[in-house]
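Quick one: the structure is below, and I'll ask about it shortly.
Only one protein chain is missing from this complex, and each of the others stays in its spot.
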Amino acid sequence: MAFLELTGLTKRFGEVTAVEDFDLTVERGEFVSLLGPSGCGKTTTLQMIAGFEQPTAGSITLEGRDLVAVKARNRGIGIVFQSYALFPHMTVAQNVAFGLEMRKVAPAERQRRVEQALALVHLEALAGRYPRAMSGGQRQRVALARALVIEPEILLLDEPLSNLDAKLREEMQLELRGIQQRMGVTTILVTHDQTEAMALSDRVAVMHRGRLVQVADPLQAYENPLTDFVSSFLGKTNRLEGRVLERQSGGCRVAVGETTFEAPPPPDEAAAGGGRVIVSIRPEKVEFRPAGAGLVEGRAAARIFLGDHWLYQVETPLGVLLVIRQNAGPAEVETGGSVGLAWDPAQVRLLPYEAQA
Amino acid sequence: MTRNGPFAFLFSALFVVFMTAPLVVVMGVSLTPEGFLEFPPSGLSLRWFRAILENPDFIDAAWISLYLGIASASLATVLAVPAALAIGRRRFAGRDFLLALFMSPLTVPTIVLGIAFLRFLSQFGLNGTFVGLTLCHAIFITPFILRLVLASVTGLDRTIEKAAESLGASDFTVFRRVTLPMIMPGVVGGWVLAFITSFDELTVTVFIVNPSTTTLPVRLFAHITQTTDPLVASISTVVILFTVGLMFLIERLYGLDRLLVGGEGR
Partner (left out) sequence: MPGRFAPWLMSAPALALFVALLLVPLGMTFVLSFHAFGFYTGIETTVDLANYIDVLSDGYFHEIFARTFGIALVTTLLCAAIGTPEAYFLYRMRSRWRSALLLVVIGPLLISVVVRTLGWAILLGNRGVINTALMDLELITRPIKMMYTTGGIVIALVHVMIPFMVIAVWAALHRQDPATEQAAESLGAGPATIFFRVVLPQAMPGVLSGSLIVFSLSASAFATPAILGGRRVKVVSTTVYDEFLNTLNWPLGAAIAMLLLVAVLLVMVSWNRLVERRFAQVFG
């Protein structure tokens, strides 16, 4: 039996459907990210798990027990809010102790656990401070300590890192993952930052317009997206509209405009659409060849240096293709130069056709 | 937002009864056909509303209150808007003093203001004149206008004015075409609040009127302290309806909460 199970979860606000028919199972100790663009229903889903919104339909069970009927305060779920929601009139230690007080933990034990939780987030020294006198990263840690100290069955994080600057965010990501693994607490993270989701989670759940489109481990979701939306949302990709010409053993031939090349087998939906498919080729899977020796020929229109790698824009008959090359010494191709582009046919992805989102 | 429980509902219901009871009673009493106060009225009649028309004293007083409200609110607005612009967007020596001075009528007990005005006006033979009343009312309604205009001035994005300037507008054009329209809600809201405050005022006014410039609240007060008959109830009912009408107008145009809470309500 799964640990946390969401089945057919739906939430409507009057006319607006925020979440529709959402199914997800989470195993004990797992770290799952809910990922999707703004307004896709991530927060609403989290609020239903926490008990602050009543689902319009569907069920939420924890180890087989129905959660929907349980009041938020009795669910035993720890939450870190995007605004942190620290109690401004209480010190750090009082903030962290609050949940233990509600559980009527004896004072001595309470103090021990507060100290422990603050040590976990490296804030022992600031126990007597008020939240007002703290930096964003410190507040974030207090919020995390406050949620963890009650030893929650599930930890919910609603964009906990989005108010931090880039460097601090990276630091906190590592720390968050470390703490989560040490405590083994089942965690659901809401974010619209795909690198954050991929860096932290065991599995990512990609949402689009209130629906769950794909749940998979980060590598799987990145390498084998199920839809056009997932492939464009997770990382960069070259998105082309193409047509399946003929099936071959273990693959097919596709045409994009005048150009044809080999690809893995098309999705089942392609047949119904008269062979129309979306062709997705990740920029880092494209390689340079001497002019005249590629699958397509092009001209390097622009080149951007990004430190550890180069990003090229290459004009080809297929349109402008992005190419990412590792920075291993001097640039491989000069701007304005003619080049051939090639890729391993196995790295091409054919996805069901959708009009551009 | 979370729903309130039954306790909250009961509490709010009792609170509404408490807040409306005196107003409901006044309106109820005004409909009595009898010559004395009774509630609920034994019948319904407009007798006491017709009686208002036979009391030119009250009608004259109402006109004076109306003129006084318009004159003093307009005067105070004309004075307060430039002051608010200076205080709201410039840092200068004496700024805190000016702000404290202009807001001080809210801190000084109104009875003290009343006798101070009386002392001053009688010294210069202005007591009981409409001009004297207007000047004095302008003083104690200025804080209301200043507060609302200040709120909209400080919320103003100065880059918009800089944009207008970069497009070639003169200082005066910037003010008339850009600044003023943007602070207009605050100015209008302040004027209305000032008008109502002036229209309702008793404590200051009671000291500085004479029989020919008696305002409605003063006349009503004088009448009530002598006798409470259904006539004061019917006049009060008219005042209530007039105010409620204004209230709905404000709510439509501006938002009552914004006017009274100062932009923080939602």
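Residue numbering begins at 1 within each chain, and the chains themselves are lettered A and B in the order written.
The criterion applied here is as follows: a contact is a pair of C-beta atoms (placed from the backbone, for glycine too) under 8 Å apart; a residue touches a chain by one contact, two chains touch by 3 or more.
What you see is a predicted model, and the numbers here were worked out from it, not measured in a lab.
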Out of B:R50, B:R95 or B:R177, which is the one that touches the chain we can't see?
B:R95
Using the document's definition of touch, tell me which of B:P22, B:G43 or B:P181 contacts the absent chain.
B:P22
Using the touch definition from the top, which of B:G35, B:P82 or B:P181 touches the missing chain?
B:P82
Residues in chain A touching the chain absent from view
50-52, 72-79, 81-83, 85-90, 98-99, 102-103, 130, 132-133, 146-147, 150
Chain B, residues in touch with the chain not shown (by the definition above)
1-5, 8, 11-12, 15-16, 18-26, 29, 37, 39, 78-80, 82-83, 85-87, 90, 92, 94-95, 98, 101-102, 104-105, 107-113, 115-120, 123, 135-136, 138-139, 142, 171, 196, 199-200, 202-203, 206-207, 217, 220-221, 224-225, 228, 232-233, 236, 239-240, 243-244, 246-247, 251, 256-257, 260-262, 264-266
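In this section, only the chains that are shown with their structure count from here on.
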So the centre of each chain is just the mean of its C-alpha atoms; given that, what is the distance between chain A and chain B in Å?
56
